[in-house]
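Supplied in structure tokens, the structure appears directly below.
Here the complex is missing one protein chain, while the rest keep their positions.
Now for chain A:
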Amino acid sequence: MLKEDTDRVDGILKVTGKAKYFAEYELPGLTYGVLVTSTITKGKITGLDTKAAENAPGVIAVVSHLNKPSATAYEQEGGPQMKIFYTDKIFYNGQPIAIVVANTFERATYAASLVKATYAKEEFNTDFAKALKDPKAKKLQGQADYKRGIENAYKTAEVKLEERYFLPIETHNPMELHGIIADWRPNNQVTVYAKTQGVKATQGTIANVFKIPMENIQVNSEFVGGGFGMALRTWPLEIATVMASKHIGKPVKVVITRAQMFTMVGNRPAAIQTIGLGADKDGKLTGITHRAYGETSTYENFTEGVVNMAKFMYQCDNVNTSYAIVPVDLGVPIWMRGPGEATGAFALESAIDEMAHALDMDPLDFRIKNDPETDQQKNKPFSSKNIKEAYKLGAEKIGWSNRKNKPGSLVEGPWQTGYGVSVGVFNANRGKASVKGILKADGSLLLQSATSDIGPGTGTGMTLIANKLMKIPVNKITFELGDSSLPPAPSQGGSATLSTVGSAVNDVCVALKSAIAELAANSNMDATANFVEVLKKNNLPQIEVTKESQSGKEKDNYSMYSFSIHFVQVKVHALTGVVKVSKIVSVGDSGTIVSPKTARSQMLGGAVGGIGMALTEESIIDHRYGRYINNNFADYHVPVNADVPEIDVNFINKPDPYINPMGAKGMGEIALIGFSAAVANAVFNATGKRIRTLPITPDKVLA
């Protein structure tokens, strides 16, 4: 662990239950909404009988497409989006078709069960693999084709392979259920308590849908119980709640069920990928082809960066990629931690391991041999990259020298041991954000920005940046977020918050320091005088500065990425097919580590999520009905403590000279990206069995 170690600033609030999450707000006159959902997969609502529900005790209103309060902008909005309660069309099973509002949650739940819909059913397909095979099914380009050098050069290589990789739907399933409290007041004043990764984004969506000014809308989201990407948009269920509140003139709270978490708030889309790799006999890559297909919905397109990594991760003159999305009759997907890249890395990093095996090379040596000095895609130098150092550190820690290149070599009774490695990489982003800083004569510093914290510890990171610059003790610094009235900041996604908002914190602190220096000079004080003295001398209770911050030209001159290396040791039971991850070493190469403890937690969470992706997580649909079969926590398996070994987290912790003033690159996504391939590679090393379909469950190992 690094030296300057600080606890999570809101840790005590969280573990003592004082941190308040959206569903915990008690508003006067609060009512409760429960969503009624379609039980068919495709077709039209021919009738919606809401009488029984309306007459049930405690029911205040039933809102549906029959009586939705007008939201004109919503209806005129372009693009094939699902507009809640706008249409009688059914796009997928589990689509919200009405909201029942009552004076208690239980009454609303019961009344919702009384709403009876009749439908005209149409034929549907929820099976992405089937759609892919169907020449008549739509395939849409998800990203421009990419080509460098010769297309499909792998086909003529000395050593070549071509393999397909399958990823099922994964569902984010944070502990906290999704929902919102909406309070629509007279004069179109709206307050919401949301579970969102972007308070400004939620504010913007509500403004756009209901055509009211931004200033009329207040979004609060101080604490979020896990987002993983699913809270990066305002979902139809949230709009439904705002509509309901507008309709009845009272605050409405909606908290969806665990089963609804599978159908209303997105998922990691299923993907089928083909990787072609070619190399010469000495182990130099001569061709990389990455073709990917991702699942999307019929009413909205969703794309992500599945094939990005293939373009720059390895030195290779001939690279081509393609990515298409295939609509099926399911709810639209959304980014899930390490979006796209995690999907792509499973395929690419598995294939790299397969190639190393074909060449009879150590997969680590193979990677080092093909490690590029510059980014061949952008034709630019990397802003910073210490990947060889990371390889070395991780290899030492996991005991890579114990690994045998020949699979199935390490056997102890029924248990076979294997080692695997894989790389993760994600754009090191920096966006635009504003922060207000208020420096007070009582020695404290208040920082404010409309950013979010879905768990990584945003407040802690920001506090530490300010602490370092201002030399103000951590307990005298407060960072306020999750409030749309604060200076604007982007949504928390793409591992960019620390870089983006942190830079603004940096700029604010620098500005505050120079303001104090100027005051000191004007009042004949020493330039190094303490700000409290300076403020007092000037009879000022406080000074405040607001700064907007964004990157400059460096963005154009360098290729900026964060990297991670995942090493795992697995034990595979030869008779039962059970895979246990027995050791994990993750190394992050993401510039300066601003907040060691919360950074470590990010890596821990990534590894646990990675075990889930590799071994246990899969959302299963019965395609005859278009309904999920395992939409609960007993049957959708996230890893439990017993699945998680000790995780050894390491950071290179060298500043990136260009990305931002802190030298810190994002690390939320890289914690997960690539992890699943490391496990699959280790399973291969243990058993000689290459499993290309996740999750790696006992049946697949035995097959």
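Quick note on the criterion: contacts are C-beta pairs under 8 Å (C-beta built on N, C-alpha and C of every residue); 3 or more make two chains touch, one makes a residue touch a chain; residues count from 1.
As a convention for this text, contacts and distances are computed from a predicted model.
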Mind telling me which option in "Glycolate oxidase iron-sulfur subunit", "Xanthine dehydrogenase family protein subunit M", "Putative zinc-finger" or "Urea ABC transporter permease subunit UrtC" is what UniProt lists for the chain we can't see? "Xanthine dehydrogenase family protein subunit M"
Among A:E54, A:E163 or A:D643, which residue is in touch with the absent chain? A:D643
Could I get the residues of chain A that touch the absent chain, sorted low to high? 39, 56-57, 106-107, 110, 113, 414, 573, 575-578, 580, 615-616, 620, 622, 624-625, 627, 629-630, 632, 634-635, 637, 639-643, 697-699, 702-703
